[in-house]
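Of the protein chains in this complex, one is absent; all others appear in place.
A, B and C label the chains in the order they appear, each numbered from 1.
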Amino acid sequence: MADHCYRLTLSCPDQVGIIAAVTDALAEHGGWITEAHQYADAESGWFFMRYEVRASSLPFDLDGLRALIAPLAERFGMDWRLTDSQVPKRVLLMVSRQSHCLADLLYRWRSGELPFEIPCVVSNHEDLRGFVEWHGIPYHHVPVQPDNREGAFATLDELIRDTAADTVVLARYMQIIPERLCERYPGRIINIHHSFLPSFAGARPYHQAAQRGVKLIGATCHYATAELDAGPIIEQDVVRVNHHNTTEDMVRLGRDVEKMVLARGLRFHLEDRVLIHGNKTIVFG
Amino acid sequence: MADHCYRLTLSCPDQVGIIAAVTDALAEHGGWITEAHQYADAESGWFFMRYEVRASSLPFDLDGLRALIAPLAERFGMDWRLTDSQVPKRVLLMVSRQSHCLADLLYRWRSGELPFEIPCVVSNHEDLRGFVEWHGIPYHHVPVQPDNREGAFATLDELIRDTAADTVVLARYMQIIPERLCERYPGRIINIHHSFLPSFAGARPYHQAAQRGVKLIGATCHYATAELDAGPIIEQDVVRVNHHNTTEDMVRLGRDVEKMVLARGLRFHLEDRVLIHGNKTIVFG
Amino acid sequence: MADHCYRLTLSCPDQVGIIAAVTDALAEHGGWITEAHQYADAESGWFFMRYEVRASSLPFDLDGLRALIAPLAERFGMDWRLTDSQVPKRVLLMVSRQSHCLADLLYRWRSGELPFEIPCVVSNHEDLRGFVEWHGIPYHHVPVQPDNREGAFATLDELIRDTAADTVVLARYMQIIPERLCERYPGRIINIHHSFLPSFAGARPYHQAAQRGVKLIGATCHYATAELDAGPIIEQDVVRVNHHNTTEDMVRLGRDVEKMVLARGLRFHLEDRVLIHGNKTIVFG
Partner (left out) sequence: MADHCYRLTLSCPDQVGIIAAVTDALAEHGGWITEAHQYADAESGWFFMRYEVRASSLPFDLDGLRALIAPLAERFGMDWRLTDSQVPKRVLLMVSRQSHCLADLLYRWRSGELPFEIPCVVSNHEDLRGFVEWHGIPYHHVPVQPDNREGAFATLDELIRDTAADTVVLARYMQIIPERLCERYPGRIINIHHSFLPSFAGARPYHQAAQRGVKLIGATCHYATAELDAGPIIEQDVVRVNHHNTTEDMVRLGRDVEKMVLARGLRFHLEDRVLIHGNKTIVFG
């Protein structure tokens, strides 16, 4: 089992003395750094950092640590966040009819492999209710018809708030999330797209791939933004296909890549390993 | 060393009895099949085949085998080809200033790993003359300026004919081959594109990739057609990148993928393992 | 959905005319070959073949086809098998306490992705009963203590016979199967070993891997034989690890490789794509 630790992530314009200032402040109070990552992007002149500090090494709690870092954040113009490894994120899962990503995440959840809470599953279909409820997780059927899209996504928005969800995962949810919703929850809505983006954005990517005759197919885990399939990429992977593989085979092979890429991307997110900068991510994996 | 063999490749509308007809004809004359591949594409109803027959097992030479197959080809409406493994293809190499693909192919050529002949190297720059001539290979400098493109490619066309080149390899040749030339040599001009197509077609793909924040970069070996970077794909591969990698790093990492993908794709081509069907390839690898 | 087809697999000493004889016999009765693979191993002089023939194209059933092939099998000294794609194999699953491979296979089973029947799950622990029974599958708890090993495996043997299981899958079953049982069911007991064999055979392979400081860890799907972890390999794969990964991380990362490798290997087996020759496999994937 991982230690109880606090996770500090931050980004700011790069300059001399940032690491020194943060580590000095920690060392002064006996803060034991168990994992440390920094990255300075020379092109943009931006600095990124993620530290894990053993909770038991500090003489104060998360608020105390927050008070320690706040003046530094002010001084260096940091965009920063502090989280507690023992407070799992609350992840609202959204699905349509395909269950492979959902089943994979639920397995990792119930086996304790991925530490998160699932306040509820939301779907535009009834199909997966039984499977979800067997896990003791509430299932909300929110149908999306052409004439009720606005209402449906207002309901979703309420559910996000009512359940205090930190994160929404579109686990092969086949509806397009309205721009306004994406903008309301930046860096908090994670999508798995069934292609190696930017190739084959939009609908039926495996059919597009089969059409083009590519030799590898892939999947992309990214944050949803107002522009469809164009948000910051967290993780990608591919699998080899050959002429024997029909489009149907690609769909099957792709499922495994989708599951793995989503699970890896979500792990990075849950452990606060992803820092977003513009339309790109720094992943301290 | 591989046996001396004849390679029969063919495609035709699928029907019952094709394999039987071909193997019967071969067996009747004692033809020993050392490698056999078939593929029936259910979607298009097309059949593809590649056989290697040990030359010494037949009582006749390549022409005799041709005479044996011709009536079958007629009967089944085959698009077919017969080659001799001991007659290496003649490959005209084209380069600009970057030498990594050229150096890689020349190494595989002089070590005998890839069996082909190089009648000459053509470049729009003088830079690589010394390196090429050290190998005893003629080097033709054919400059391409905005006002002489037509003349330059007429010269290239002449070189292809004069040297009896079977194949032209664009080993990071940075000029666009005119449509007319691509159409004159279908399935005979091989390009290596420095991206995982269809992503990042056109110029500066690594810069495009860095801009988009992808987590894998790739390379694509394909036949050149009239439409830029859109021809039938022979081989592709990718390599993982992360936030530490600058665009310059991607260029470096990409070089290794380009070399490998081109060498693999060219091997398939030299051994007559690639069958083109529409804009896709069947690779009997 | 795949067509209803018959699958013919065979191996025999290589000679001229095998393919011709088989395809002639099929063509004479209108047999439509939908997938065809052959391989001639020059080193051992052995020939291998796997054909799929569309059932509806033949004027007779599986027995008729058997009667057609039998004389050829006699003539060429074939080791051969004929199966019906619509008769799913019966796979007895064995597990201990770890559930990731079991959960993965059950998902692929209930979603219809992998076509097989599960007569029962056998375990030396009670832990996974609830999960298995939720699927409506019988669960047999067969404890294995040092003083009852013989009895326990006699019970297993009875279960294999009583359930008419074609195949036994050791889905992270942590007991060693007795030699006698392995020998009774050659090519029918599939194991997933959590290392890239032959490295780290035996117990605690991830600890061995961490100790040795390897940069990739892997998993191996193989047929169980009398010698532990030494049977014919069906499929393998690896995943990259780095210094950040503890042994515990390797166990977690390894789970995903194990699941994938077992699922791929089992698919090959279920579709009769694996031919065993000595201690090696030919996989017509």
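Keep this in mind: a residue touches a chain if its C-beta (ideal position, glycine included) is under 8 Å from a C-beta of that chain, and two chains touch if they have at least 3 such contacts.
As the structure is a prediction and not an experimental result, all values here were calculated from the model.
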{"item": "In the full complex, displayed partners of the excluded chain", "value": "A, B, C"}
{"item": "Residue of A:T34, A:S56 or A:N148 touching the missing chain in the full complex", "value": "A:T34"}
{"item": "Contact residue for the chain not shown (choose from C:L197, C:M250 or C:A263)", "value": "C:L197"}
{"item": "Touch with the omitted chain, as defined above, among C:E43, C:E74 or C:D147", "value": "C:E43"}
{"item": "Absent-chain interface as seen on chain C, which is shown", "value": "39, 41-43, 48, 196-200, 212-216, 218, 232-238, 242-244, 246, 279-283, 285"}
{"item": "Residue numbers in chain B that touch the chain omitted from display", "value": "35, 99-100, 103-104, 107, 111, 113, 134, 244, 252, 255-256, 260, 263"}
{"item": "For chain A, residues in touch with the removed chain", "value": "16-17, 19-21, 23-24, 26-27, 30-38, 40, 42, 57"}
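The definition used in the following text is that only the chains that are shown with their structure count from here on.
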{"item": "Chain located farthest away, centre of chain B as origin (C-alpha)", "value": "A"}
{"item": "Angle (degrees, nearest 5) of the CA superposition of chain A onto chain B", "value": "180"}
{"item": "Distance between the centres, which are taken as Cα means, of chain C and chain A, whole angstrom", "value": "36"}
{"item": "Interface hub residues of chain B, defined as touching at least two other chains", "value": "42"}
